[in-house]
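Note that one protein chain of the assembly has been removed; the remaining protein chains are unaltered in position.
Right after this comes subunit A.
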Amino acid sequence: MKELLNIKNLYVQYNTDEAVVHAVNGVDLIVHRGEAMGLVGETGAGKTTTALGILNILPEQVGEITEGDIVYDGKNVLNMSKKELQAMRGKQVSMIFQDPMTSLNPIITVGNQIDEMLLLHFKELTKEQRAQKVDDILKLVGIPAERKHEYPFQFSGGMKQRIGIAIALVCQPDLLIADEPTTALDVTIQAQILQLMKQLKRELGTALIMITHDLGIVAELCDNVSVMYAGEIVETGTVEDIYQRIENHPYTTGLFNCIPKLDSNEKRLTPIAGYMVDPTDLPKGCKFHDRCPYVTDRCGRENPKAYQNGTHKIKCFRYESWGEGDSI
């Protein structure tokens, strides 16, 4: 498969009035055409920030990329002109945002919000052709086309999320970034949305970055997984590599232990001890060391490199015997 997106050694920080938030700290991530990559981690791990970086839409004056490159289809996003960026956003890479309640413009009809994508990226289409496409995409996400004249406040949260999905998909992008597209939804709608994304991936061959903290969703949808902690990817591999649960980063193991299992006799879940590190004051060494059950002296002094075994890479000294691999 051809490489579509290559993030190299990305560092992003937010310069707020109170402090500097180190949100992304040296991320390497490769996504191929048609591949579905799961990006997993707790809230605050830097998943959304990484996604916003790909589109180069970090909040102006606050969000800052201090190091690294984001290469999309052979071109560095960080060096693109305004025109090139505008042509890429929405058309080649589009994004479904985390919060459907606030991500749609409250005073523009949903039909017009979908239509805007076509207006921006398919200038050759006539009004009628665009209207037809809007109807089609609404039907695809399960919303009656007649409702395109309504405003976001007239829809439920689940429906708004589907409208967000319709907006992201109407131009048939090569890469879709879905930022926790189901977190705000109840389980039945969640299942429908996942079904929909699976179908898209199969039928349109869209590459996908699926951001979530739900390992179940990843298993269902993705080919590969990257686990993120405190702005670093600590483990990456195929779904099989990671879900075998034989060799994992201690943080990934912790995440697995948080999933309730009906078939086990264990009565209690085992949450990961301690709290997520403070991104304004990152610890030396491995960021996870003060929560890790396998911590050694070395973990507090030195940040482990990525050790590689085939497709599987882990940033933890316990896997040093695998030998150093490409950074993640």
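The criterion applied here is as follows: a residue touches a chain if its C-beta (ideal position, glycine included) is under 8 Å from a C-beta of that chain, and two chains touch if they have at least 3 such contacts; residues count from 1.
To be clear about the criterion, contacts and distances are computed from a predicted model.
This complex has a chain not shown, and the name its UniProt record holds, of "Acetyl-CoA C-acetyltransferase", "ABC transporter permease", "C-type cytochrome" or "Ion-translocating oxidoreductase complex subunit C", is "ABC transporter permease".
For the chain missing from the display, the contacting residue among A:V20, A:V71 or A:L120 is A:L120, taking the whole complex into account.
When you scan A:Y11, A:Y151 or A:Y243 for touch with the missing chain, the hit is A:Y151.
From the options A:Q86, A:Q244, A:T270 or A:T296, the residue with contact to the chain not on display is A:Q86. As for the chain not pictured, it touches subunit A at residues 52, 55, 57, 59, 61, 82, 85-91, 94-95, 97, 99, 102-109, 116-117, 120-121, 151, 153-154, 164, 167.
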